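One protein chain omitted, others in place.
On to chain A.
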Amino acid sequence: MITGLPAFLTKAKGRLQSITLQFALAYGVLFVVSAVVFLSFVWWGTVGLLERQTERSITADAHSIFSTLAVKGHSGVVGLINERLEQDVDDNAVYLLVSSQNEWIAGNLEEWPAIVQRAGRWYTLNVKRIDTENMARVKAFNMPDGDRLLIGRDMSGRSQLSRMLTEGLLWTCVMVSVLAAGGGWVTRRLLRLIIASISKTTQAITQGDMTRRLPVLGLDKEMDEVAHTINEMLDRITRLMDGVKQVSNSIAHDLRTPITRARNQLEEAANQAKSPEELHEAIDQTIRNLDHLTDICAALLRIAQIEAGARRSAFAPFDFIMALRDVIELYDAVIEDQGLTLVHTMPETLPCVGDRAMYQQALANLFDNAIKFSPPNAQITITVKVVPPPTGPKTGPDHMILTIQDQGPGMTPDDMARATERFFRAEQARHTPGAGLGLPLVQAIVQLHGGSLKLSAGNPGLIVTIDTPISTGKH
């Protein structure tokens, strides 16, 4: 028994910590409290009203007796009392007039009740009339001539009503308790059901089934919102996991190609080189291949890191146009050198918040591509525009639309869809240098800034469109 009690208490405490039980209890308590308040009001409105009416009629009676005494004197009062008793059809009136020596003068009581000591106070007591004994509400008055007057009303009718009401209210209480318990239980079950669906799904996900999602039932706004948020979180986790999976696959497959190439070159040189020059040439070539490999690793790591959102800490205010002009300045010599022309349309300045170095790398990648695929004497067009937010007025910050168009071979729609996959290279691009990591990096950088990257046909050439909200630094 001694050990049993703490165990029971611990269990009860543990149960109380359950949120569903707390909700159910809160529901029950709230229900009972409102029922009690409601029933008290009903009681006050019925039984209380009757009592107050009785008291009012007694007071009115006393007034008329007092005024009779003033007009007609002592005998007038006795006559009035007798008259009142004769006219009492309901047989519920109680009168008693006694002299200062406590001698009976008039009324339907035989003697002055012992309990009634003070005048002007309400008493509820058992009075014995000629033939019956009943509960009555009475009040005593001191007459100016020294007599004492007792006026009352038989309350038997009222007690019956009161008993009925009390009984009814008691039953109502029982019903309310049952309903409260039942409602609490239902509330608890409902809550448990909703929470169980969340925990079941998350458990499945924990065990590796990333395809599971919480059902959005459309029944409950708040729960749907929670489900929606959790689903969005799961989508993002899935995307990140896919990214990681893709990177490991890439490392397994795509990095093998340059490694194989380097290895074959070295082996060939070791076996077949006839002169030190040939050997040197092979070694230089291998070093270049390995450097290329290093670049690929760095780019892969960078994309993965940007996609994980880790670089948002480097966000700072900067002028996008200045950053863009800087990159153009780096590239214009090359563009001119290759007989290309660069046409640009852009506002004077465009202050925004972001990672300037990242944006410049993205722009450099886009320039690299445009230059690489442009035929001689072609034109590269770059435009920057600021447009209001796309959905309705004032739903967010303005957007920046940047497009770079070249006049190269362009891409087929299928290639465009795959162009931002790591290591993807379109058929026309196979013979150009590159690893298929440029656009994925641009996409990662644009997405880091909350924007999107779109490719479309320029006829001829390719149009790369970057659409980013212009962050002002307030989140």
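Throughout what follows, contacts are C-beta pairs under 8 Å (C-beta built on N, C-alpha and C of every residue); 3 or more make two chains touch, one makes a residue touch a chain; residues count from 1.
We take it that contacts and distances are computed from a predicted model.
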**Item:** The complex's invisible chain, by UniProt name, from "Bicyclomycin resistance protein", "Sugar ABC transporter permease", "DNA-binding response regulator" or "ATP synthase epsilon chain"
**Value:** "DNA-binding response regulator"
**Request:** Just name the one of A:360, A:383 or A:447 that touches the chain not displayed here.
**Result:** A:360
**Request:** Could you tell me which of A:372, A:385, A:425 or A:454 touches the chain that is not displayed?
**Result:** A:372
**Which of A:277, A:329 or A:348 contacts the chain that the document leaves out** = A:329
**Item:** Options A:25, A:190, A:266 or A:290, residue touching the unrepresented chain
**Value:** A:290
**Message:** For the chain left out of this view, which of A:157, A:243, A:434 or A:469 touches it?
**Reply:** A:434
**Request:** Name every residue on chain A in touch with the hidden partner chain.
**Result:** 284, 287, 290-291, 294-295, 298, 301-302, 305, 311, 314, 326, 329-331, 333-334, 337, 357, 360-361, 364-365, 367-368, 371-372, 433-434, 438
